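Omission of a single protein chain aside, the complex is shown with its protein chains in their original locations.
Showing chain A:
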Amino acid sequence: MIDRNDRERRVAELLPFYVNETLSSEERAEVEALLAADVGLRAQVDLLRHIRATIKAEEMNYSPGDLGLARLMQAVEPKRRPFRLLAASVAAVSVVAGATLYLSHADRVPVYEQAGIAAAQGELFVAFRPDAPQGAISDLLLVHDLTIVDGPSALGLYRVLVPEVTSAADVIAALEEAAELVESAGAAE
């Protein structure tokens, strides 16, 4: 047999869920039976309604919003072949650079080893479009929490650091999506 104190405690624990209207019909009936006889409990219900209304009215205005959605949609974009793009870009530039060097300095070996920007794991090589505005590039890097750690190389490549908690593949996909800014992006290996 449940004594009165146990019943009061049980109903007091149900009050918040009475206010948010998620109780079963049996629980609701139990709460209402006690409420009818207890003015203190009714004051608690009024108080909980005030608290609920205050919480509902409070907004956090700095959620990721549309920026977060854009980042997310880029991340779920079907993967393309970033490295092939990068390789093609590097090859094209290299052919031109090599030919030029060969013609003017035929006795020297053309060097295009990314001019001192050897990369570590979790890093990308990124080539931005020559006409990409600096502000737009900065915004893009900030959105993905990326940091340029070296570059540009002779081939125009930047070495970009990807945060540990972020998938490099997702970042590559996102950078490729920003095709108006990024010429190529690929994992640095």
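Heads up, the rule we're going with is that contacts are C-beta pairs under 8 Å (C-beta built on N, C-alpha and C of every residue); 3 or more make two chains touch, one makes a residue touch a chain; residues count from 1.
To be clear about the criterion, contacts and distances are computed from a predicted model.
Of the candidates "Response regulator", "NADH-quinone oxidoreductase subunit H", "RNA polymerase sigma factor" or "Glycine cleavage system H protein", the chain left out of this view carries the UniProt protein name "RNA polymerase sigma factor". Checked against the full complex, the one of A:Ala29, A:Leu69 or A:Val149 touching the unshown chain is A:Leu69. Summarising the interface, chain A meets the missing chain with residues 12-17, 19-23, 40, 43-44, 46-48, 50-52, 54-60, 62-65, 68-69, 71-73, 75-76, 145, 165, 170.
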